[in-house]
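What you see is the complex with one protein chain gone and the rest in place.
Moving on, here comes chain A:
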């Protein structure tokens, strides 16, 4: 199962409790327009999976289907099956609030809430419980420490989150997601609005988080995918403008000896 996955898997839904996320034969539509076709992708627990591909290939759309946030902002519909540790997330009985608590998300642009740094991190915790101040203090500190932000903000926790720099804001958003202890963290081009130094910090952070967390990251930056991911999935479109998963494999294999010619062309900068 951990071997090359480049040949198209059969679209039969399998019980896969050992996979963090498992997509089988997923089609995504906006209204009646099909934007993704027949995506079957495995996300291994404790690994970083990078999704790369040219603009408009449906990378962001796919990641937004994984925590069902896409259906909130548009008329997105899904066919096929996506499992989270063996549970179908598109089942009628799924509670979306519980699902999104387990599958966190960091967005393209840093989007801290217009409140204090402390309240930003505590927000997700307070949504589900009313912990005592000391418990909350500990949770906030450990989330900010995990997000490599604690030393920079420990003396200004009551200041507005909007006073932070862009890179700090994005790490705050990561801390905010970590505070509720998700099992999977989805990152939708988290560095695209950041400068190279802030980007480097986020990349180091992703590497350090990987021990306890499964990460799926969409990135425009191929070097980034090569640096930080264990596995890489390459999406692309054809003339019909419908996105497809072309190939998924260990990152070293994709960047060294990809099986598919389109993947090689993209990685060598011949298109996209």
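Note that in this section contacts are C-beta pairs under 8 Å (C-beta built on N, C-alpha and C of every residue); 3 or more make two chains touch, one makes a residue touch a chain; residues count from 1.
Keep this in mind: contacts and distances are computed from a predicted model.
Between the names "Alpha-E domain-containing protein", "Na+/H+ antiporter subunit D", "Phosphate transport system permease protein PstA" or "4Fe-4S ferredoxin", the one given in UniProt for the chain missing from this structure view is "Phosphate transport system permease protein PstA".
Only one residue from A:69, A:233 or A:267 touches the chain missing from this view: A:69. Touch with the chain omitted from the figure is made, among A:101, A:201 or A:262, by A:101.
Which of A:83, A:177 or A:263 touches the hidden chain is settled by the complete complex: it is A:177. Although one chain is not displayed, chain A still touches it through residues 67, 69, 72-73, 96-98, 100-101, 104-105, 107, 109, 111-115, 123-124, 127-128, 173, 176-177, 180.
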